[in-house]
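With one protein chain withheld, the remaining protein chains of the complex are depicted in position.
Then we have chain A:
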Amino acid sequence: MIAWKIGGDQGEGIDSTGDVLATVANRMGYFVYGYKNFSSRIKGGHTNYKVRISTTRVEATTKRTDILVALNQETIDKNFSELDNGLLLADSVFNPVLPDNAKAQLLTLPLTAIAKDLGSVVMRNMVAVGASAALLQLPVEPFVEYVTAKFERKGQAVVESNRQAVEVGYQRVKEEYGHLLTYHLGEPDPGDRLVINGNDAIALGAIAGGCRLMCGYPITPATDIMESLVKWFPLVGGAVVQMEDELGSITAVIGAGFGGARAMTASSGPGISLMQEAIGLASVAEIPAVIVDTQRGGPSTGMPTKQEQSDLLALLQGGHGDTLRVVLTPGSIEESFEDAVEAFNLAEQFQTPVIIATDLSLSLWQQSVDRSRLNGPAQPIRRGATFSQEDLLALGANVFQRYQFSADGISPRSLPGEAYGQYLATGVEHSTNGKVSEDPSNRTKMMDKRLMKLQGVTQVRDGFKYEGPEDPDLILVGIGSTVGVLKEAAKQLGSKVGVAWFRTLSPFPKERVLSVLASARHVLVVEQNALGQLRQLMTAHETTDHRYDSLLKYNGVPFLPEEVVTRAAALLTPVEVH
């Protein structure tokens, strides 16, 4: 496993350089994980992109960097401490200086000058790609092949100069620093994999799950979902509407859900806060809606480009009044795909808003994913209980009761367009025919019906997953992108440590949580927020006890496996008491 990183000023093509490396390494059969560190601005400011390349699956970033490519001095100053006897390749144009305490070998190459000689300074990144291929001891041909295809549209001259940029970068490293190249990645594991992020997975899952309308308002880090669907929806006859705000986005989704289409919106904390009132409407009027929250640093504008998991309690209880919501928390990119499909099924089956809570790291950082885990045509579509036109005609006019009471709390719905199925859907408390009612006994029964029906979700879905030994000394508990970090930490901690993660946060999978955690000597809840919201939730459901500890982080930087290992090791070490 190798960790490669490139850094420079934002707007200098750092992202595309990292993408090239990740894509080509993935095609060669390696597993990649890409981590971009960026700010909420377009040009200027330090940015970097770390790609881990491995012969086995990777789903977290790490502290250590083996190869650092620096396009300016700031990159060295901010990142050299990650190098532990690693290589630092710097553009000689800025006269790089290696700090005294750096544990790295400095390699300089005139990246800018080489690019200029080939025609344009823009190709500096391609020189860096070629140089990186050499540093990683990877063959240059796949990179040349990729670049040739990538620039084909721009004409032969552009293809040729970029191809040369890659080759010259590669050759120069081989010639000047060949004696320093000691890394060996190992043999790749060929497979049919795509490099995608969680947002891609959600957009794919939405299409596979029958979603054909997306109404949204751009916000980091959710916007990719909208942009992907704009690209893909014309192929399946769907539509994306860029709304005027998030109030409009969620309400349009509810309108569409009432109409019988599968629709979604995607946002992050600030937008989700605006949607809270309407989510209550969908709950009370029993209208399917799917909402994605790609969490970021909060509250308010918070840290728009930084990782956090601090919306959890707001997602469960953020609106006024008594409601239960279905909140799904995928713990990987593959689970993001599965949950996107499932969200649309659950929303219609239970006639309710379903929220998918991801987070910035899970939604934006790319990873190698087996194509077989993204099988769109094979996904099930469950529409839930409905009255067909035949059913309604059999009933006759003015008989249909949209909100009739039932054993499981679910009332079959009619869809607009069907004769004799007309009704009023309203956010006002209503009787079984949908008309406004303030009758006390009706109110109690309606509230109970809505709360009770969602308990059925725990029967159709495993809300709490576990991987690890049967008699663990320690179970690490997390959600979202933290799950990948915990899995890597558990590997390092040895055979007596397991990882458990929530797939459903609401309705709370209490029985599963109790049974999974029963055998653990210690439980460490690892979450990225300051209030320990996940543990609070577990406590509220009476699943915690003296075995529990928390590891919290809220500085915007994703957890590193090393941090979890350090804390877990301290828990596992017996403390002498005198």
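By our rule, a residue touches a chain if its C-beta (ideal position, glycine included) is under 8 Å from a C-beta of that chain, and two chains touch if they have at least 3 such contacts; residues count from 1.
Assume contacts and distances are computed from a predicted model.
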Quiz item: For the chain that is missing from this picture, which UniProt protein name fits: "Multiple sugar transport system permease protein", "2-oxoacid ferredoxin oxidoreductase", "Cation antiporter NADH dehydrogenase subunit" or "Hydrogenase maturation factor"?
Solution: "2-oxoacid ferredoxin oxidoreductase"
Self-check item: Full-complex contact with the absent chain, from A:P99, A:G259, A:P299 or A:G321
Solution: A:G259
Quiz prompt | Full-complex contact with the absent chain, from A:A25, A:L194, A:A357 or A:V523 | solution = A:L194
Quiz item: Of A:P99, A:G376 or A:G494, which one is in contact with the hidden chain?
Solution: A:G376
Self-check item: For chain A, residues in touch with the removed chain
Solution: 194-196, 200, 204, 207-210, 212-213, 215, 231-239, 241, 243-245, 247-249, 251-263, 277-278, 281, 285, 287, 371, 374, 376-377, 379, 381, 415-428, 435-436
